[in-house]
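To start, I am sharing the structure in question, which I have written as structure tokens.
Heads up, one of the protein chains got dropped from this complex, but the rest are sitting where they should.
Every chain is named by a letter (A, B and C) in the order it is written, and numbering of its residues begins at 1.
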């Protein structure tokens, strides 16, 4: 699936998007965040405090316990500060 | 003192303004409204229901019990419907 | 058509024309009024503009051909000034405009304009709504409605209880 990063998550990971193939036991948004963090380096830095990371699945806001199944695109970002 | 009328009070009285010389016992806004009503004709029609008549003394909203003393101008009108 | 009467409330640290009320027969341009409030300033984070327009039906859904607004010259401006000063005691405003028209209007015509500017959106929204609510119940203007196809010269609009209720919610204490 495609993973997008925005704002300081993008800066810490070092790329705006990447293609990932997580193992089947990665079922939820929180699972994926943990799996990405375990890669170390920029990913570990980006996900060091999962409580401040928000996610969208196929362009809709979701909670950490949302299931990934069938999603084509997931985005991770900090709380929004537009307006 | 000068008396101004607006909206349907103006139409019922028949003039937009007039100069009046009420006797000394006419002390409040309500007294003046009653004194004007007692003139009969258009004035009686305009003041037939004092509860729906509002007043301003020297261009400030006042209650019926406000004292007239020293005022140069009084206006009578229905509840406002601008905006 | 008489020139619009202008009244200005100054504060030492604000542009000379930051606060202004006007009563006029002419159409106003919301964009000009708003631009005048924020041009060259960098302390304004939020601008709220309210425009009230004449509709083709009245509050009960009855068709309307035109409205004529009568006002109390002199007191209208003074009362609008007082409302604006009251708003300034309640919210930190960078500027504001109140413009109210009088005369005959047809559906689609703008009647009243309120513009508020502040560093923060909450203050700008609250002050604009407060000013509109109080304008409706306190500014000396009266509307007369003309019905389509009637020869009579119109019917005075009755004040709405909902307007009093809207104004009352701002009462302190």
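Note that a residue touches a chain if its C-beta (ideal position, glycine included) is under 8 Å from a C-beta of that chain, and two chains touch if they have at least 3 such contacts.
A quick note: this is a predicted structure, and the numbers were derived from the prediction, not measured.
Considering the entire complex, the omitted chain makes contact with A, C. Check C:47, C:80 or C:99 against the missing chain and you find that the one touching it is C:47. Touch with the hidden chain on the side of chain A covers residues 4, 6-8, 10, 56, 59-61, 75, 77-83.
Chain C meets the missing chain through residues 29-31, 34, 38, 40-57, 107-108, 119, 121-122, 124-125, 128-129, 132, 166.
Note that only the chains that are shown with their structure count from here on.
A straight line joining the Cα centres of chain A and chain C is 49 Å long. A straight line joining the Cα centres of chain B and chain C is 26 Å long.
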